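Take a look at the structure below.
Only one protein chain is missing; all other protein chains are in place.
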Amino acid sequence: MKKLINAPEAVLADALTGIAAAHPELNVDHVNRIIYRGTPTKAGKVALISGGGSGHEPLHGGFVGFGMLDAACAGEVFTSPTPDQMQEATKVADSGAGVLHIVKNYTGDVMNFEMAAEMAEAETGVKVSAVVVNDDVAVEDSTWTAGRRGVGTTVFLEKIVGAAAEEGRDLAAITALANLVNASGRSMGMALTSCTVPSAGKPTFEIPDDMMEIGVGIHGEPGRHRVALAGAASIAQQLVDPVLADLDFTSGPVIAMLNGMGGTPLIELYLMYGEVAKLLEKAGVTVARSLVGNYITSLDMAGCSVTLLKVDDELLKLWDAPVNTSGLRWGL
Amino acid sequence: MKKLINAPEAVLADALTGIAAAHPELNVDHVNRIIYRGTPTKAGKVALISGGGSGHEPLHGGFVGFGMLDAACAGEVFTSPTPDQMQEATKVADSGAGVLHIVKNYTGDVMNFEMAAEMAEAETGVKVSAVVVNDDVAVEDSTWTAGRRGVGTTVFLEKIVGAAAEEGRDLAAITALANLVNASGRSMGMALTSCTVPSAGKPTFEIPDDMMEIGVGIHGEPGRHRVALAGAASIAQQLVDPVLADLDFTSGPVIAMLNGMGGTPLIELYLMYGEVAKLLEKAGVTVARSLVGNYITSLDMAGCSVTLLKVDDELLKLWDAPVNTSGLRWGL
Amino acid sequence: MTTDTVSLDQLVAWLARFRELVSQQQGYLTELDSAIGDADHGSNMTRGMTAVMEKIGVSHDDGTQATLVDELFKSVGMTLVTSVGGASGPLYGTFFLRMGTTAGPVTTLDGAALSAALRAGLGGVVARGKAEAGDKTMFDAMAPALDALDASLATGGDCVTATAAAFSAAKAGRDATEPLVARKGRASYLGERSSGHLDPGATSTALLFEALADTLGQAPA
Partner (left out) sequence: MTTDTVSLDQLVAWLARFRELVSQQQGYLTELDSAIGDADHGSNMTRGMTAVMEKIGVSHDDGTQATLVDELFKSVGMTLVTSVGGASGPLYGTFFLRMGTTAGPVTTLDGAALSAALRAGLGGVVARGKAEAGDKTMFDAMAPALDALDASLATGGDCVTATAAAFSAAKAGRDATEPLVARKGRASYLGERSSGHLDPGATSTALLFEALADTLGQAPA
């Protein structure tokens, strides 16, 4: 395993040390592994908290700051954080207006956030509501299963709902908006290679040079199908088709994200976005805004994902609103 | 070779298509392979042009926009662009106040930019001056050789000199400032793996699982030394020591960059920055600002580099000045 | 039946043995989780049980050790909940928390009490995770283990015999997860591709019962 780390057990603690050093504008609670804003949440503003396993950077710590999250809890690599962390983050961030937990739909994340909400409400009476993001069309949607994974739409949701929270909307309105954003986004991902979880020490799966995985999530897991390696145009088609088949994106503008999995350089991500943009145009989808880069990653996995979000003027305005985080910054 | 591309020959053209699709605020000249601002350079503002081989994204195209470059020329992967491209970029960007060519010190880049300057001056009379960035301490400095490579300081230079150009300083002042920034920066890089140049189809060098290269540049080339793989703390030491040995950084504040080579995920870059920050503190170096991420990359190479820039209040003010590019954005 | 009880020390020894087994098999558990999950089950369980064994000596705020079964299990459960994360943290954590509540402030458990505590634990796992038989989860090792334990006790088996039967059934339940298509947890994302692999959580649950059978099967200290 070739990684810039000291020891597998120390990855998270050491990374938080670096984040603290690089971002004096943020607070880092090294004991509870929480990244929160340097400026306390202002009274009356609903606090947004997210969290999840590490290895998806800049998600979530890179989205803490004005216009997005108030705090992020970091779990071990690919392992949801624990309820006590989230409870602590909830207490730190709450300014009295309540807290929204932004949860990606993984069994562990959902259960830990649920426990945290129960504990926080019992202990301090803070009002907590939650949105569970489940936008990955690679996974069949069914009430008999764990349902769809939460992936790229999380980035859009944290930005858009973050902007609404800065406007001072109340917890009910914020929760409703978060659910709307989740319902409006769909994603599909692929991998050329697996990633290596530090404590595992070797790639999660082996894949021949002439094959790729279609329908992967963000945890280095194998995808839904293993198919022959193909050119960027064909890959784009294999990602865009299932997204468009799952939801009608032609009725209004969309925000499009071409997201890198962590090990793929920007030049390839732009190249892929070019292919995606062509397909969207052909399908009659109007891209109002786009985002190309590493936003929700899977350690050093090579690959990418496509996320589309249906938006209206209101959502676009919230998207364009000022944001000041290390991962997204504009208008300030 | 596993890449998100259509064909090795088409990488650059296809990537430019994607950049154009993703950035309606930029103009892309697909024939001359130039990325330039959507808003023409305002009269009286010195234009800043850079360029180089592709594969270093976001450098340089990602730094075109208010507060940084006016135009960037993209060469084939790892191959300097040609003089006609640069000449065209020079013509497009010049608003009458002259043009600064920001050249990284590679034989090819220097020769092509020289020819471009000769051609542009002869044809249109535009005043062109050049700065040649040569900050890589891995390379011995000597008048008998090609000298030091230009690496990370280029990012600092484009930002700081870009801010000064927005202030309306003249070409002589801009050139002097550019040379000052170059003289004040030093870099050192390392690689865990090589990268794969698309047209070559396989990694530029092979390296065993238990070894790493110290003193690499940004072209997938082998480094100065191959040594045993080590932990992040030791790697940080091997990068920071030669930088500090080459220039005194203790007399005032510095801007520090921990740059990823393209294939290394952000969590590792932050972790490395934590180690670098510890060493700098121990050495009595005060970090005023920092930058952690992929800024000057080497395709899919895994590895990182450290760049330090000595700054004073003036340079810091220019660093903090508003910038609006896809690669760096703040204050706007 | 009065001597056929499980002491607090034996329960601690069970946990110690479970820690030993999961850390010995950390690589294997992670490998199973690599095939159909995210390659962390081995490190999750090892981290959790290491924290548990550190904590067990000082389960009270005043630094003293648990003297009652409910204290012990609540401490184990809270430690797992706050140190593991992921799916296994809340599931194994709730398992022990509920065991503690049901066991109550006692110093020993007889067969019936042990069974009742374990059943409560299973109830906690189901309450949190909503898994049913055949979903390819730890449930598929845990539920048969408890059925076997009860069956053995009902036919007059002692704790040693009953926990040995539970371990056998847990192993069989674990093995039976191999052909299943997962419907819960991460493995469910793989759809049909999840078939053909053992479930990592069912495998660690088999270790939990192996540890219990090992501990009780040994000559008393």
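The chains carry the letters A, B and C, assigned in the order they are written, with residues numbered from 1 in each.
One rule holds for everything that comes next: contacts are C-beta pairs under 8 Å (C-beta built on N, C-alpha and C of every residue); 3 or more make two chains touch, one makes a residue touch a chain.
This structure is a prediction, so every number in the text was calculated from the model and none was measured.
Shown chains touched by the hidden chain across the complete assembly: B. Residue B:Gly53 is the one among B:Gly18, B:Gly53 or B:Gly303 that touches the chain not shown.
Interface note for the absent chain: among B:Met111, B:Ala183 or B:Met211, the touching residue is B:Met111.
For the options B:Glu166, B:Glu221, B:Glu268 or B:Asp300, the residue in contact with the chain missing from this view is B:Glu221. For the chain left out of this panel, the touching residue among B:Asn6, B:Thr79, B:Asn259 or B:Thr307 is B:Thr79. Contact between chain B and the unshown chain involves residues 8, 53, 75-84, 106-108, 111-112, 115, 136, 138-140, 144-146, 149, 197, 199-200, 204-205, 217, 219-222, 224.
Keep this in mind: only the chains that are shown with their structure count from here on.
For chain B, the chain whose average C-alpha position is most distant is C.
Each chain gets one centre point, the mean of its Cα atoms, and the points for chain A and chain C are 32 Å apart. Chain B has its Cα centroid 29 Å from the Cα centroid of chain A.
Touching two or more other chains at once is no residue of chain B. The multi-chain contact residues of chain C, meaning those touching 2 or more other chains, do not exist; every residue touches at most one other chain.
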